[in-house]
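One protein chain is absent from this view; the other protein chains keep their places.
Right, chain A next:
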Amino acid sequence: MAEKMVEKSTKTEKMTKVDKAEKTEKTGKQEKLEKAGKVDKMELAERDYTDPKNYVNRELSWLEFDFRILNEARDKSILLFERLKFLSITASNLDEFFMVRVASLKDQVHARYKKPDIAGLRPEEQLAKIGEKTHEFVNLQYSTYSRSLLPALKQQGLCVVWEHEDLDEKDGEFVDRFFHENVYPVLTPMAVDSSRPFPLIRNKSLNIAALVQKKGDEKEKDLEFAMVQVPSVLPRIVELPEGEDGEHRVILLEEIIERNMKDLFLNYNIVSAHPFRIMRNADFTLDEEEAEDLLVEIQKQLKKRQWGEVIRLEVEEKVDRRLLKILKRELSVGEEDIYEINGPLDLTFLMKMYGMAGFEGLKSPSYTPQPVPELMNDDDIFANIRKGDILLHHPYETFDPVVNFVRSASKDPNVLAIKQTLYRVSGHSPIVAALAEAADNGKQVSVLVELKARFDEENNINWAKMLEKAGCHVIYGLVGLKTHCKITLVVRREEDGIRRYVHLGTGNYNDSTAKLYTDCGLMTCAPQYGEDATAVFNMLSGYSEPPTWNKLSLAPLWLRSRFIKMIRRETEHARQGRSAHIMAKMNSLCDKEIIANLYEASCAGVKIELVVRGICCLRAGVPGLSENISVHSIVGNFLEHARIFYFENDGSSEVYMGSADWMPRNLDKRVEIMFPVEDPELKERVIHILKVQLEDNVKAHILQPDGTYEKVDKRGKTLVMAQNQFCEEAIANARAYSAGNDVYNTRVFVPAEA
């Protein structure tokens, strides 16, 4: 014991003294290098891994991510309707980005919060850069829409009528009738004059603003402001009667309303009318990543404000300047926050267009998740887990086993208890139903429901109440922490005593998103995992930490130091001249401590290959800093979501999966679990997943030293498209398994066992 303790404490000491160690090491190296006469002092100065200039601002990196999605919308090799979908995603992404991130930065500015971010930028500097880049982004969005997608759609027989002015007489009559029958009854026109104040305009709603003039007052110059909200209860896309050659034609709802504005304000002449849309800093949900002192400050600020301030105003490009002036004044929005749009506002309607019937050839054929070979037999799921750990790779493989796991447990007479963490579940979740049934069947059911899941609170509260009514023990989250880990524990009484079955995952227990998000899961009944799982739920119920963990690492208490330790272990190996390699896949990478350690590892010679879908504050491939680090980013039909970590560890490699990204919020403010994959065969499969993703040269973008992303140069290479390859592999695996049991193949009848 003492040996271990001593060893460990030396390590820790090393950690705490790392800065010092870095410095002494630097001077040591400096001497060597200066002797070699290769490097001048300037370059050495760059060796300060924590220097802000070695980092990328996370918001700008996020915008880069949206750019990559936009790239997919611009990629002509992709099916047209898929491109519509990608464009729609960029728009909804941007909306969320504004509501959460930009709003938060605005708050910081108002609170006079000056603390620079990871890249050394103060909030106002960040806002300025974001504004600049967002304008550029929006321009590209709309040029993609009007110059690329609209013509292509027309070619495929779908015509989007740009403006109501373009309608011919017949169509005009059609839309007017449509207006009076369907739209008019739900509209609430509002005029503004001295007796009626400027109305409250709802966040994210689409509106039409008009300048109006009282009839009979034509000579006077008094113009009044009037507006009407485009009702969100009606579909935005209105189909027109088919054209001569059977062409599908559609027009947007706001155009129809604009055309009929005069009927809404009968006593007025409409001078001009234009759609506009605002985004408010209104929902007051603060991102948990900001410092707590900031939170208090912001709350004070919020009280002073009556409405959430407007942080973005979108208007038509050719908007009447007088109208814009009124909007600008009434909404008190700055010049930099105004976006003049050349096209329809709010492109999320494209998702609806994707859903239009009749263009199936322009959409990717839907993929059916494949059965898991280990479970393709008549044994129950528990018997199958007892045969060995099972790895699940969604959505290539079906999510059914996870649902089935809970469902079987709810009915199995030997099951004593089911415990699960639920973060975001689908509307009619079969898992929630199974849990309720289990409680009904007299099982002890404990569920930790995370209510703080963004945008999902209400949904969560409803079914949590339902579970409680069914007799489940429901824990409504933890104070100050979000429970983000995904773990299910089934306690079963078997002949030789209690046995525990555990499912650990990288994605939420949500059967709908499991069809779209790529995630991994592990099912096991290894006692050490079971003990740890029990300890996790004991801790989530408020009990003290267990004396020791066997396999799992938990945030916020142990995970960060665990990662750092493993990265440093590779660094150590590289320094001693041994081979050292890290592969890691995650959604976001923006933790400064981790990045600094990766830089250090890179400089020591560790090969670091990262697959980061979204935000990445690390600079890759910078000489003298990160030349051994590469960052790949895959944007595909499925949303990359799994977190996988590989460490070479001098030949006895370790593979982990988990729920945490390398982000401060994951490591410090959330309950997360990282778990090892130890079965040699499964480990190989997980490493295979990483390798194929790193080989992807169709969907992958590579992060350049300057912070931009570029697609891989495909010339002379076999094309690798990771997501497609995984689909094919899953199909082949399932087929190979059923072929093995196929009478036509084996030409042998197999008697069923009793």
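Convention: contacts are C-beta pairs under 8 Å (C-beta built on N, C-alpha and C of every residue); 3 or more make two chains touch, one makes a residue touch a chain; residues count from 1.
The working rule: contacts and distances are computed from a predicted model.
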> Going by UniProt, what is the name of the one chain that was not included in the view, given "Exopolyphosphatase", "Glycosyl transferase", "Carbohydrate ABC transporter substrate-binding protein" or "Cystine transport system permease protein"?
Replying inline: "Exopolyphosphatase"
>> Touching the hidden chain in the complete assembly: which of A:541, A:576, A:708 or A:738 does that?
In response: A:541
> Looking at A:162, A:184, A:476 or A:549, which makes contact with the chain not pictured?
Replying inline: A:549
> Among A:56, A:417 or A:434, which residue is in touch with the absent chain?
Replying inline: A:417
>> Under the stated touch rule, tell me which residues of chain A contact the chain that is not displayed.
In response: 1-9, 12-13, 15-16, 416-417, 444, 473, 491, 493, 496-498, 534, 538, 541-544, 546-550, 557-558
